[in-house]
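A single protein chain has been omitted from the complex, and every remaining protein chain is retained in its original position.
Here the chain labels run A and B in written order, and each chain numbers its own residues starting at 1.
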Amino acid sequence: MMLSRKLSFYLQLLFTLLVCAFLIVPVVLSALAGVTANFFVGLESGLTLSWLAQVIDLYTDTIYLSLLIAFACLVITLIIGVPAAYALARMGGRSARIIEETIVLPVAVPGLAIALALILSYGGFREFRSSWLFILVGHVLYTLPFMIRSVLAVLSSIDFKTLEEGAASLGAGFWYRLKTVVLPNVRPGILAGSLMVVTLSIGEFNLTWMLHTPITKTLPVGLADSYASMRLEVASAYTLIFFIMIVPLLIAMQMLSASNKAKTTKHSVTKNIGS
Amino acid sequence: MQQAVIPKLILMMLPMAIIFLAFFLVPMAQLAVVGASGEQGLAAYASIINTPRHLQSMIATVMLSAVVTLAALVVATIAGLFLVRNEFPGRQTLIALLTFPLAFPGVVIGFLVILIGGRQGLVGDISKALTGDKLVFAYSMVGLFVGYLYFSIPRVILTIMAAAEKLDPALEEAARSLGAPTWRVVYDIILPALKPGLIASGAICFATSMGAFGTAFTLATKIDVLPMTIYTEFTLNANIAGAATLSIVLGVVTWLALFIARSLSGSTVAASG
Partner (left out) sequence: MNSNTSVQVINCGKTFEDGTQALQPINLEIKGGETLVLLGPSGCGKTTLLRIIAGLETLDAGGQVLFNGEDVSHLPVEKRNIGMVFQSYALFPNMTVRDNIGYGLKVRRQSLADRQTRIQEMLAMMHIENLAERQISQLSGGQRQRVALARAIAVRPKVLLLDEPLTALDALLRERLRVEIDTLLRSLGITAIYVTHDQSEAMALADRIVVMSNGRIAQQGTPREIYQQPSNSFVADFIGTANKINGRMTDQGFEVEGVVLPKSILNVVGGNSTSANPIQTQAIFRPEDTEIVSQDQAHFNGQVASTFFMGDRTRLLVDGISESPIIVETTFKQEISIGTEISIRIKDQGLMLLPDELIEDLPKEIVEKTEQ
């Protein structure tokens, strides 16, 4: 009995490790390829930073543009998304659900279709079409649901209506309650949403490929470009830079969700202890 | 108090509503109209069935997405349950690594597939060393399958783990106290409890696979999945109406998958890209 359990444990562990290898090995491979003198020959050819230098030389503007769009996208989703999420949570009921359902549509509908729709409707405005703002619109549509959902999730996990009633009973008006009670308490949700928005915006390709112009190339567009036309080492070095940008965001996201989890369990423990 | 608040709530929702209306609802409606504005009119929407090339690409996309979904669910359930139900050193790291590629874009995943299964890929090198034949699969449906599996696994694992953690341990203890062996516990208690999560994450997996464009774009323009067909129609053939109809059909199919999953699982399916 004991033995068979052990065996099944190791079989499952092995399986999980294989899955993990499937996900991680290519990333490591790509990172290595980016700093290897000649990937075809292998590591024996020596390590070099010249590919990275070449990428920075060729593609720096794509990196800047991606950061600019991600930042602008974050600002907009914060300004329009957080109040909307609160309003939805506060309204509740059927109409709020329908609105939420609609807002999530850009995630369900393939980016290609949205991009096509945007081009058909607004492609005629030359100035707009050829500026980075055109890409920004797509990114806002695509990332907004994540911000709203993230804030909504926190709002539904704290009893914000009662907290607000508490504040109101002490004399606080609507906007003051928002500032002093609601906003500080949904901060984890806003933070998680923000990380998600920035990460997704930096990596967005489906929409961006259709919306970009030769002078508005983002990082993923540049990546696709390099995959098609550059040697493997350059493409790898470029991918490596992308990883370097995005990995801290992913780690921050994981840490945030871990700390939120720890907080909620700690909270419930103290609740159960009583006096 | 309620009544006085409603105008403020509407005010707070207004900016989002305006942007959403102007840049999503109106353009999508326009897209649907353009789709029907070709010579065929509304019948253009039937072209997906009438045009063999479109129908083929539709069927291929659906099949691929379904197979990917199934595979991802099986793999992620085994790994996810294992990680939740066992305590061992390195577990946290393993979880972190498994959920890490969550936000990798499709293009990058396509490139990673090339690194594994491409002409200079790892699998090719290994197979050449072993059998003398170079195994290259990246530039075909198999490559696409591998790529979609790659980006599906982290998502599904996360959902499964979240659902499994919520499982009341007392249920399993009760089943065991009644004499149920492990496989019965899994079959009778754990899988039913995971069902909503499985349906939800399966639907997301299916929907993303249907609409994914970046991976196919990186691997090869020859792979005939619907997003690639749309892209080709739009850019190479300048068939705007055709691209529009296909986009609308694709959008409806993916949305439908999510919608059905939601009504089946009874909870809100967190759609994610």
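Just so it is clear, contacts are C-beta pairs under 8 Å (C-beta built on N, C-alpha and C of every residue); 3 or more make two chains touch, one makes a residue touch a chain.
All values reported here derive from a predicted model rather than from experimental measurement.
Residue A:Tyr176 is the one among A:Tyr10, A:Phe40, A:Phe125 or A:Tyr176 that touches the chain missing from this view.
The missing chain, though absent from the display, is touched by one residue of A:Leu163, A:Leu191 or A:Ala252; that residue is A:Leu163.
Although one chain is not shown, part of chain A still touches it, namely residues 158-159, 162-163, 165-173, 176, 180-181, 184-185, 187, 263, 266-267, 270-271, 273-275.
By our rule, only the chains that are shown with their structure count from here on.
Residues of chain B touching chain A in their complex: 1, 5-6, 8-10, 12-13, 15-17, 19-20, 23-28, 30-31, 34, 75, 78-79, 82-83, 86, 88, 94, 96-108, 110-116, 120, 122, 150, 153-154, 182, 207, 210-214, 217-218, 227, 230-231, 234, 240, 243-244, 247-248, 250-251, 254-255, 258, 270-273.
Against chain B, the residues of chain A that register as touching in their complex are 5, 9, 12-13, 15-17, 19-20, 22-27, 29-30, 33, 39-40, 76, 79-81, 83-84, 86-88, 90-91, 99, 102-114, 116-118, 120-122, 137, 140-142, 144-146, 149, 168, 174, 196, 199-200, 203-206, 209-210, 220, 223-224, 227-228, 232, 235-236, 239, 242, 246-247, 249-251, 254.
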